[in-house]
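Structure first, then comments.
Removed from the display is one protein chain of the complex; every other protein chain stays in position.
A, B and C label the chains in the order they appear, each numbered from 1.
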Amino acid sequence: MLVEETFTVAAPKAEVARFLLDVPRMGACVPGVEDLQRVDEDRYAATLLVRMGPIQARFKGDVTLDAGGAPDTIVATASGRDATTGSVAQVTFSADLVENGDGSTEIRSVSDVTIRGRLGQFGSGVVTSTAREMVKSFAQCAGQELGGVTPDTDQPSSPPGAASVIGRGLLSWLRDIWARIFHRGSRGGGK
Amino acid sequence: MIRFVEPRDLQEACAVLADDEWGNKVISGGTALVLMMAQGLIAPSTLVNIGRLQGMDGISRDDARITIGARATHRAIATSPEVMQWLPALADACGRVGNVRVRNVGTLGGNLAEADYAADPPTVLVGLDAVCHVTGPHGARDLPVADLATGFYSTSLGPGEIITAVSVPIGEDRVSAYEKFVSRSSEDRPCVGVFATARYDGSSIEKLRVVVGAAVAVPRLCDDITGSVAGDALEDATIRNMAAAISEAIDPIEDARGSAWYRRKVTAVLVRRAVERVSR
Amino acid sequence: MTTTVDRLPGVLGLSIPMPDAEERVVGTLRYTVDHSVEGMVHARLVRSPYPHARIVDVDVAGALAQDGVLRVLTGADIERAVEIPNPYFGLTRRDQAPLAIGRARYGGDPVALVIAETPQSARDGAEAVIVDYDELPYVIEPMEALAAGAPQLHEEWPGNECGEWRLHRGDVDLAMSQATHVFEATYTSPMANAVPFEPHVAIAAWEGDFLEVWTATQWPSAVRGELAHMFDTDPGNVQVRVFPLGGGYGAKSQLKIEPMVAVAAKMVGRPVRLELERDEVFLTTGKHPAVMDIRTGVDEEGRFVAREIDLVYNGGAYAVMTPKAVAQGLLRSIGPYRFPNIRIRSRGVYTNTVPSGSFRGAMTNQAAFAYESHTDEIAEGLGIDPFDLRERNLLQEGDVFASGQVMHDIHFQELLRDVAAVIGWGEETAPTPGKAVGKGIAVMVKTTPPGTRSEVRVEMRSDGDVLVHTNSVDMGQGVLGTLTQLTAHHLGVDIGKVRVQDPDSSTFDSMTAGSRTTFVADHAIGEACESIRRQVAELADRSDHPSPRTAADYEEIMLGAGITSLIGEGAYQSPPSDALSNPLDIKGEVADHWHQGAVAVEVAVDVETGKVEILRCHGAAWAGRVVNPVRARQQSEGSIIFGLGPALFEEVIVADGQVTNPNLSDYMIPSIVDVPIELTSSSLESPDRDAAIHGVGEMTIPAVAPAIANAISRATGARVRQMPMTSERVLRAIVGEPE
Partner (left out) sequence: MSERLTLEVNGDEIVVEVPADEALVNTLRDRLGLRSVRPTCGLGICGTCTVQLDGAVASSCLLLTVQVEGRSIRTSEGLTNDDGGLSRVQQAFVDNGAYQCAYCIPGMVVTVEACLAESPDPSLEEVREYLAGNLCRCGTYVSILEAVTELVRGDR
C-alpha cells in the first residue's frame, strides 16, 4: 500500500537532503527504531519495533540508502522479519525535495509498505493506519530537527460549523486534526 | 512460559499490569485476548485475571444514570430489564454483538478496551455521553467513552489502568436508535453502525445527536453537523442534507466489508434511517 | 419438498439413516483429525511470504536448537535425498514438490517442514527457521501472465501455459454476421475456498518399504499412485486409509499434504502427522478464478444461432488438475442450449497464486454464472420472457451437443418447469416497502468426468453378513449408506446385514468427486452382486438345491457346500472416448451421462445499500431414481446453501501477492440466517425403474449465482457480472458507479 505524506520544513533543500542521508540522525526520527548499525557504505542493520494496538512486532532487517538522486530525490529501502508472527515487512521510502523559495523545503514522500505473513492478514486498515501514523510521526520529528514545520495555510483553522457544512461538505475530522498540527494533506490507500 | 495471576483486588491487578505495559495483559471474558494469543499475534508473559474479582459485573440504576460493571457480559446488558427500559438502543446494540456465545462471555469492558473499530456498543455509548470509570496505579478517574479510543485497537488508558464500570446518563426525555448494517453474512461485524438520539422538550427536538461507528477508526460524534438541527418536525430535506454532510465528514475505512465510497453511501442511508426513527 | 414419481419397492427410495448416524450426532465419530499412531511425531510448515522468490538459503540452526525439534526439511534436502527418487508429483504435470525446490512460486508455498516431538515444538521450530529469499517479479492476473515478458512460473511450460482446449462446430462467423442480434458480455468470478471444517490432515508411517498413509482425502487411489511413483515403488506397497471426512467439497481432491508427510516419515524414520491451520487451508487450494467472454448470435424468434466463448482460468502456481480441468471447463461453459454454430477457447494459466483445484460444482459454477446471466441479458434485450427464451433453446432428448454427441436422458425442460412452478414464475410479487423484489431462474448442465473407473469387491459370508470394499470416501453425502442400500437392493438381502468398509486401497476408485459415485457404484455393485448370485446358483445346481431366492437361501447353500465366503467383483469404467485426443479440436462423446439441474430464487434488494436478501429458493436436480430421499434433498439444498456464499460474499482476496483474508472472520460463509426459510428442492425421477441413478451432489450449486443475478436484475434493472455480488457491487450497478 502507498502512504503519501507531503510536509514542509523550515530548512533549505541541501540541509534537508543531508539530514535524510544521515541515516543515524534520520533513523532517530523513525518511531521504533532500535540497534541501528552500519554494515557497509549504504547499508545499515536495524530492528524496528512496530505496535499495532495490542500487537507488537519486532522486524529485524536492513536499510539501504540510494543517494543517487540527491538532493532532489532520496530513496531508502528497508526490509525485515518478525519471528513471532512470521511476518515480513518491506518499505520503500522515497522523498522528492522541492525548495519553496522562502528558505523552506517541501518534502513529498511516498512510502510503499508491504507486510506479508500473519500481520498482513490482520487487516489492511490497521496496517495502513499504523504506517500512516509512523510517517506522520517521522515528519513531525524531522520538522523539529530541521527548524520547525511551516504552518499550514491551506487548511481552515477550525472545523467549520454545522451550518456551513450542509451543502458544501467537510474534510474529515482526522485530517483536520493532523492538518492543523503539521502538514498540508495526506493520502493513504490500497495498492 | 506464561504466568496466570489471580489478583486479590483491583489495586493488585493494576500494580501487576503496570509492571510491564506490553508483556502483562488483563483478562476478563478473554474473547479478544485469547483470540489474538491463539492467532499468534500477541504473546503476553503474564495474564492478570479480573474474572473473579467481586462487584464488577453488576448493573445498577439511580435517578441520573445506569452503571454497568465492566465485567457485565453483552448478554447481561442486552437482557437487563433496566437497560431495556432506559437504554433500549444500548440493549439492542449489545444484543447484536457477534453471536450468542460471544455475547455470553464477552464483556463490555473488554469490548471498549479492545477498541476494535468494527464494534457496536462504543458507537451507542459515545452518543449517550457514557463515562468509563477507570482505576489505575495512581488512583481512579473518569474517562468519557468518547475519549477512550484513539485509533485502531488503541486507547487512552494509561499503563496499569483498568476500566471498572461504565455509567450512562438517563432521565432525560430522549429517543434513541441504533442502525447496524452488515455487508456480507448476517454473522459479519458491522460495516457501518449509526446511533441517533433526540432529546425532546415536549414535542420538539431540543438536541439531535448522531454517532457513526464501524466505518471509521473511532466512533465519530457528529455534533458539529447536527448541532444546529432542532425543532418540531424534521423536514425530509433537512435529514437528507444532514445525512449527506455526515457521510462527507467521516474518514471511512476500506476493508473487506466495503470501500470508502461504499461506506459513505451506507452511512448516509443509515443516518437518515436512524434519525427518522428518533423523530417523533 | 421432494417430488418422487413411482416409488420403487425395496430398499431404494427409503430414507434410511446413515449407519453411523448416532456417532455423527453425539460427536464420537472418528475423523482423520482424531487419529493417532504409536510413536508419531508432528510437523509444521514454513511458508513463503513472497509470491515469487528464489530460495537462497534456509537457516535451520535456530529451529534445531529448540527443544523437541528432530529435523528440518527443505526443498534442497528432498532434491538430494536418495530415498526420494522422484521428488515431483502431480496428476497432470509433475510440477510440484512436497517443499519448494529452488523457488517459491506463491505466497504460502511451503519451503520447509519442521518435525518435532510435539505440535508446540514444531510450531516453535517453524518460527525459528530463517529463510533468505531473493524476490522475483510476480504475476497474479492471468491475462498479464499470458503477456510477453511476464514472469515465468515453470521453465518447462513457457508462456505460463497451463492447458488450452478448443472446440468449434459450424460456421460461427457466418452465423454471427447473419444473426438478427448479437449480444456480448464478460463475466468474472474470483477464487473461493471450500472451507472444509476438518482441515487437511495426514499421517504417514513406513514399515520397511511399506508405506501406510491415513489422510483426509477424496482421492485415495490417486494418492496411492503418486506416492508410489515418488518413492519408485509398487502401488501395492502403499496403503491409503481414509476415515469419514469432516467436509470435502472438492478441497480434498488430488494430492495435498500427503507427499509432505510421506517424505518426512521416510526421512526421520518415525510416523509423522501434519494438520493444517485454518489459514493454511486457504493457502492450499481454491476454486479457479475465471473470466468468461461470451458472444451470442440470435435470430428474430430468439433462437440461438451462434456462440463464441473465450474462457481463461487462473490455475495458480502449480498445475494440479488445471490442464485437464480447463477441458471440462470448456464443455461446462456451453450450457444446456442448442448451438448449431459454436467456437470456444478455454485456457488455464499459471500465476503466482494459490494452486486452483476442485471445488463443488467444479468448472461449472464460473461458466453457469456467465451463460445463464447472459441468457437473461439476451431475453431482456429481445423483450422475451426469460422462461420462454430458455424453453425455446433448451436441449432435448436426441439433440446434438456442441461436441457432436447425441444426447440421451435429457430433462432440462422438466427441471425448468419444476422450478418455475414452485417459485411462481410470472406471478406478481407483493411489494416490500423500500425493497425491490424480483425472481430469477437458471438451468445448468455438467458433463461427467470421462475415463474414470470404480471397483468394488463384495464378500458374501455363510453367516449372512455381506462386506463391501470400495475406495469411495464418505464426506457427509452418506456414500457408505448409499452403497449399503444399493448392495442390499442388488443382492436382495436385509440392509442390516450389509457393511461397507472405510476406504483402505484394497479396491480402486478414481475419486469421490464430480457427483459420480452413486451412478458408477450402482453399476459396479450390480456387477459384483450379479457375480455372487451366479456363484451361489452354481453351488445350488451342484447340490441340487433349488435356486436361491432369499438371503437365507444363500446361507443354506453356502453352508451346504462347505463354503464360508464368496467374493464378487465388479467395476465400472466410463466408456472410452477419443473426444479429448486433440486439445485444439474437441469432438465426439464428451460425457457418459449429463448432470442436470435448475434453480429459481426470489430476492429483495435494498436499493439504497445494495443488500440482497434471498426470500425464497427452490432447486431441482435430475436424479433418475432416488436412493435415499432425505440425503438426495440434503445434497440439493446443501448445494444451494454452498452456492449462496460465493454468489453473495465469498471471495479469497489477494493483495500485494498474498491472500489477505484466510480466516472465517474476513472470509465469511453462510449462516442459518443467510438461508431463506423457504428453501426447497425436487429430485426428479424417471418412471422407468431401470433408469440410470444420477448423482445429485452438485446439480443445483452452479445455477444459484446466475439465478440470483437474474433476480437482482429483474428487481432493480441492474446487472452484476462479477461474483460475488456483494452489497457494494449491487449498489454500484444500481447507481452506475464502476469500481
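Basically, contacts are C-beta pairs under 8 Å (C-beta built on N, C-alpha and C of every residue); 3 or more make two chains touch, one makes a residue touch a chain.
What you are looking at is a predicted structure, and each value in this text was computed from that prediction instead of being measured.
**Q** Using the touch definition from the header, name the shown chains in contact with the chain that isn't displayed.
**A** B, C
**Q** Which listed residue, B:24, B:39, B:135 or B:267, touches the chain dropped from view?
**A** For the chain that is not drawn, the touching residue is B:39.
**Q** Please identify which residue in B:23, B:58 or B:98 touches the non-displayed chain.
**A** In the complete complex, the chain left out is touched by residue B:98.
**Q** Looking at C:653, C:675 or C:691, which makes contact with the chain not pictured?
**A** Checking each option in C:653, C:675 or C:691, the one touching the absent chain turns out to be C:675.
**Q** Which residues does chain B use to touch the chain missing from this display?
**A** Against the left-out chain, chain B lists 1-4, 27, 30-31, 34-35, 37-39, 47, 49, 51, 75, 98-102, 104-105, 186-187.
**Q** Using the touch rule from the top, list residues of chain C that touch the missing partner.
**A** So the residues of chain C touching the missing chain come out as 15, 17-18, 21-22, 24-31, 33-34, 194-198, 244-249, 277-278, 475-478, 630-631, 634, 637-642, 663-665, 669-673, 675, 677, 679.
Simple rule for what comes next: only the chains that are shown with their structure count from here on.
**Q** Counting C-beta pairs in contact, pick out the pair of chains that comes out on top.
**A** A-B
**Q** Using mean CA coordinates as chain centres, what's the chain A-chain B distance in Å?
**A** Whole-Å distance between the two chain centres: 31.
**Q** With chain centres defined as C-alpha means, what is the inter-centre distance between chain B and chain C in Å?
**A** Once rounded, the distance between the two centres reads 44 Å.
**Q** Let me have the rounded angstrom distance from the C-alpha centre of chain A over to the C-alpha centre of chain C, please.
**A** For chain A versus chain C, the centre distance works out to 47 Å.
**Q** Give the residues of chain B touching no fewer than two other chains, as numbers and ranges.
**A** Residues of chain B never touch two or more of the other chains.
**Q** So which bits of chain C are touching at least two other chains?
**A** Residues 660-661, 666 of chain C touch two or more partner chains.
**Q** In their shared complex, at which residues does chain B touch chain C?
**A** The touching residues are 181, 183-189, 191, 256, 258-259, 261-262, 265-266, 269.
**Q** Which residues of chain C touch chain B in the complex?
**A** Against chain B, chain C makes touches at 608-609, 611, 645, 648-649, 653, 660-661, 665-671, 673-674, 726-728, 731-732, 735, 737, 739.
**Q** Show me the residue ranges of chain A that touch chain B in the complex, using the header's touch definition.
**A** For chain A paired with chain B, touching residues are 52-56, 84-86, 118-119, 122-126, 129-130, 133, 159-163, 165-167, 169-175, 189-190.
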